[in-house]
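A single structure is presented below for examination.
One chain of protein is taken out of this complex; the other chains stay put.
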Amino acid sequence: MADAFLYVLLILDATFRVATPLVLAALAGMFSERSGVIDIGLEGKMLGSAFAAAACASVTGSAWAGLLVGVAAAIALSMLHGFACITHRGNQVVSGMAINIVVAGLAPTLGFAWFHQGGQTPPLSGDARFASLTLPFADATADWPIIGPLYSELISGHNIIVYMAAAAVPIAAWILFRTRFGLRIRAVGENPHAVDTAGISVVAIRYRALIVTGILCGIAGSYLSIAHGAGFARDMTAGKGYLALAALVFGKWKPVPTLFACLLFAFTDALQARLQGADIPGIGVIPVQFIQALPYILTVLLLAGFVGRAIPPKAIGQPYVKER
Amino acid sequence: ADFTPAIVFDMGGKFDKSFNEAAYHGAEAFKKDSGVDYLEFEVTQASQREQAMMRMAKKGANIIVAMGFAQAGAVEKAAKEYPDTKFTIIDMVVDLPNVQSIVFKEHEGSFLVGMAAALASKTGKVGFVGGMDIPLIRKFAQGYVEGAKYANPDVEVFQNMTGTTPAAWNDPTKGGELARSQFDRGADVVYAAAGGTGIGVYQAAKDAGKLAIGVDSNQNYLHPGTMLTSMIKRVDVAVEEAFTSAKNGTWKPGIQVLGLAEGGVGWALDEYNEKLVTDDMKAKVEAAKADIIAGKIKVTDYMMQN
Amino acid sequence: MSLPALELRQINKWFGPVHANRDVSFRVDRGTIHGIIGENGAGKSTLMSIVYGYYQADGGTILVNDKPCPIETPEDAIDAGIGMVHQHFMLVDTFTVLENVILGVEGGPVLRSGMAAARKELDRLERDYALQVDIDSMVGDLPVGLRQRVEILKALYRGAEILILDEPTGVLTPQEADHLFRILANLKEQGKTVILITHKLREIMAITDNVTVMRQGAVVANVPTADTTREKLAELMVGRSVLLRVEKKPVTPGEVVLSVRGLKVTDGAGVHRVKDVSFDVRAGEIVGIAGVSGNGQSELLEALAGMRPISGGEIVYKGKSIAASGKIGSPRDLRRIGMAHVPEDRHRAGLVLSFSANECTILGYHDDVAYNGGLFLDNKAMVRECARQEEAYDVRPQNPMLSASGFSGGNQQKLVLAREMERDPDLLLVGQPTRGVDIGAIEFIHRRLIEMRDAGKAVLLVSVELDEIMSLSDRIIVMFDGGIVGEVDQVGAEEATIGLMMAGERVAA
């Protein structure tokens, strides 16, 4: 019983770690897409910031400096996306893909030029990386029944970015639904003409939304290279940007449902790691590929079964042109 | 000099932190020793394998080293097309008069590190993280399991594969998570055979204060203190040797199987892990190594099974 | 003589090769209601968009309160005290009324405080100008009449002194329109200036003080309303004399073509939209369905046309049941047996705006042998047929290759009408045939409908324009809250009686 409890706790613990970059990236996508700009370039922005963060952290030895530069890199890429899609009304999907591709090539190229380690950054250690934090009383309460392990195993012991991601959800929700900025972002994604005629610049709002996207994406990427991991490796995002996008659509562009979609992806991922090779009574050992496919199968089933039609922001994907 | 060696790396790229990178180091060592530059190409698309080989043969390369089993088809075609060019393929057998096939007994090396893992484990549980579930990786896994069981028949071995797409070879984040999931289940030593994904595995071991085992090249230096050892596969030596022998005219076609006896595989002992490997462990592993060479211990070769 | 609130001098505007405004100059006095009329595409909306800073003029000056006032953006216009209610509402459907109103003037970075203040101010505006609307309801859920109030509230909330309304009554019921005019009169009384764009001469005559007539981008007249007549204005607008009254022969109804029995329609959200409706339409008559919009007429029409499932009752067409107990015929099958349907909203259903005119011509008839030369669509036949219809319905420009979005609203409507009527159907279902269409085109469309009827066809007309219903229909059915409240003969029908019925009162006719 206690074992089973701990087992579940550890799975959930892993879920949080895996979900963190997804949550941050999906929220990043939310700001962009809520403002009407499709963001298929989450992958590239994350990868770019993972590289920038690791590069900076390895040079300066400071994880915080790394995070800052990682965020800056993601913002820069976000602005490039804005320049193409907002200023020049380019196709948003093409721009996002172009950014993904450019970054996938540029990061290792620069990495090789700077560090001569085959496109990777040197492994980070010490202050160059965000270490796990032990929350107050975690050790003291560890022995308490139920609550003890819950607190010390599950809540405590993550790096700071995990907590940032946890905080990002309510903050993002608050910004989106309770502030002027959020109101305008939502409006510009639904009906940019209404925003324009209300005397607000559509372009400025979209750019600002993209800055927020950059910030969140930057944190997500930094998590991969200087918090969860300890250095940059080429293509290290491994499709997480696309998964985050899927979570965003799954969550119907709303912060809390998106969080749950990310947690679901992460949970099935943590679960499949533990089911691989497990002997399931009555069935035997299932081929590993099927276990690995489990998260995806589950997602499809859930989508088909429970989640209704997702209605995207109305103006998404269309460059703003004054028309009637 | 009119001697031109060439090498075609596979999709992982020459900096994959394992197999291809070892080959790269071998080629570089040759370049340093002989002063002869070499042609190289990193494949990004399945069709480029053949394209690259043909290009190099046409450019007058005397020997072309093809890295990895996936290049077999391309080598076969190119070798037939250019019968005067020498081809060396690593990790796969191509039976042609101008092809040298070098395969390693990874299972033997893995057996040794499996033993080391089981001996170093305090919990009696050890782990294995592979990249994709392909025969080559199963070969690693099987040797590892056999070694671990040999050292401790009660040992429990957890096995995980990272994914089903090529991204599985380059996903340190996922690798780290898989290692952690094994630690959560009680493992305290993990062995990674997963290319760049391994970086995440070693890092996770370091973060958790557990032990990890490197693969292909000697990766002990990455995290002194938590890298128990590395299963070395002397791809670098093989590549350098292929180049050198071709240059000296001693290159011979045919199959070369490099196992413990030939020094093609082994386990790494150096200053970075000397504190982790006890004398007792060392003695037992070395004894088993001798037994394998002597044929007293038979390590199953996954490839031979089917 | 009162002061000019707004004066335009030599405004010019080009859209590519199109000269949308030519040297437009006129002035609007403070505290008056100023009307602007003109045909579709005359440049009225463009001009007002320039005044509002939404478009930039290529030349000319705008003076507000006698001072030159460069207006580059809507923000400048708002600062200058100009507010605008656009022809196509500029509202965010997924926002509440309150959120829509404060958008752009939120009163601080965090919404909460600004919203509280806005509630108070809105309360005051609602009271002062009789602009009642539930400010917490979602705009997308509101009927158009209320949405328009939201637009007016938006303008007033921003402190507009000059309020521009672009075709505000195009989507309103007579009651709603009357209410709007009371609001406008109220505004005028309080010293505000109102600019009103409309196609309806009755409205111009009823409430404006001065009127400007535009044709082909230029001002052709600028007169006090009292000095002119409807006929004169119509002639100025169109450049020829227009028949403002429909003439028709006495009705000679034939046999029953469409018979609806106990029809029930439930929408996706489970709300009963049409409740137990029964009526007949005979050959050779026009049956009008009147009612305030949102009382089930739209759903009824769509159900009859096969676009919506029914939840009860039966529809019988020429003696055959085409829909009963949940099963409906597809619009495709219905067309085959001689039904045609002009949908209420040409943009939503009647046209595919990105398609060329000739592609729109075959919408719904695309598997007709006439257009399918074997495996492939017969492009030549499509273009030929489209050209023929454009000619017959005087669609301008007469270009079968132009995309539907390139036609003005009136011409788009003609394209739809032509497609549906040229098939010579036995039953024509028509919704809002003249919404947003100028008087020249209205005259034409009405004449066509009467011709259909005289040719012995059955016509079911749904319109929120009571005028239109009264002048075209032989019988009038009034709907309220999904049910039929009464039926009157056109002969002797009183506007007041029907008005009462539309409000839900059962009046013995």
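Each chain gets a letter, A, B and C, in the order it is written, and its residues are counted from 1.
In this text, contacts are C-beta pairs under 8 Å (C-beta built on N, C-alpha and C of every residue); 3 or more make two chains touch, one makes a residue touch a chain.
Note that contacts and distances are computed from a predicted model.
Novice: Missing chain's UniProt protein name, "D-allose transporter subunit", "Multisubunit sodium/proton antiporter, MrpF subunit", "Probable glycine dehydrogenase (decarboxylating) subunit 2" or "Fumarate reductase subunit C"?
Specialist: UniProt lists the chain that is not shown as "D-allose transporter subunit".
Novice: What are the shown chains that the left-out chain touches?
Specialist: If we consider the entire complex, the absent chain touches A, B, C.
Novice: Out of B:Leu136, B:Val190 or B:Val215, which is the one that touches the chain we can't see?
Specialist: B:Leu136
Novice: In the complete assembly, which of C:Gln216, C:Ser259, C:Ser311 or C:Ser471 touches the absent chain?
Specialist: Of the listed residues, the one touching the omitted chain is C:Gln216.
Novice: Going by the touch rule given at the top, which residues of subunit A touch the chain that is not shown?
Specialist: Touching the missing chain: residues 80, 83-85, 88-95, 97-106, 108-109, 112-113, 119, 234, 242-243, 245-246, 249-250, 287, 289-290, 292-293, 296-297, 299-300, 303-305, 307-310, 318-319, 321.
Novice: Taking the full complex into account, what residues of subunit C touch the chain not shown?
Specialist: Its contact residues with the unshown chain are 14, 16-20, 39-43, 216-217, 305-307, 330-335, 341, 343, 348-355, 359, 362-364, 366-367, 371-372, 375-377, 379, 396-397, 406, 408, 410-411, 438, 440-441.
Novice: For subunit B, which residues reach the chain that was dropped from this view?
Specialist: 11, 13, 41-42, 44-48, 50-52, 54-55, 69-70, 72-73, 91-93, 103, 132-136, 164-166, 303, 306
Going forward, only the chains that are shown with their structure count from here on.
Novice: So with touch defined the way it is at the top, what topology do the chains form here? Options are line, ring, star, complete, other.
Specialist: line
Novice: Measuring from CA centroids, which chain ends up nearest the centre of the complete protein set?
Specialist: Taking the mean of all protein C-alpha atoms as reference, the closest chain is A.
Novice: What's the distance between the Cα centroids of subunit A and subunit B, rounded to whole Å?
Specialist: 33
Novice: Distance between subunit A and subunit C based on Cα centroids, please, to the nearest Å.
Specialist: Centres of subunit A and subunit C (C-alpha means) sit 46 Å apart.
Novice: When the C-alpha atoms of subunit B and subunit C are each averaged to a single point, how far apart are the two points in Å?
Specialist: 74
Novice: Residues of subunit B that contact two or more other chains, please.
Specialist: Not one residue of subunit B touches more than one other chain, so the list is empty.
Novice: Touching subunit A in the complex: which residues of subunit B?
Specialist: Residue positions touching the partner: 13-17, 21, 133, 158-161, 163-165, 167, 170-174, 176-178, 180-181, 184-185, 196, 199-200, 203, 207, 222-223.
Novice: In their shared complex, at which residues does subunit C touch subunit A?
Specialist: 45, 52, 54-55, 73-75, 77-78, 84, 86-88, 90-95, 99-100, 102-106, 108-112, 114, 154, 158
Novice: Over in the complex, which subunit A residues touch subunit C? Could you list them?
Specialist: 178-184, 186-187, 190-191, 193-201, 314, 322, 324
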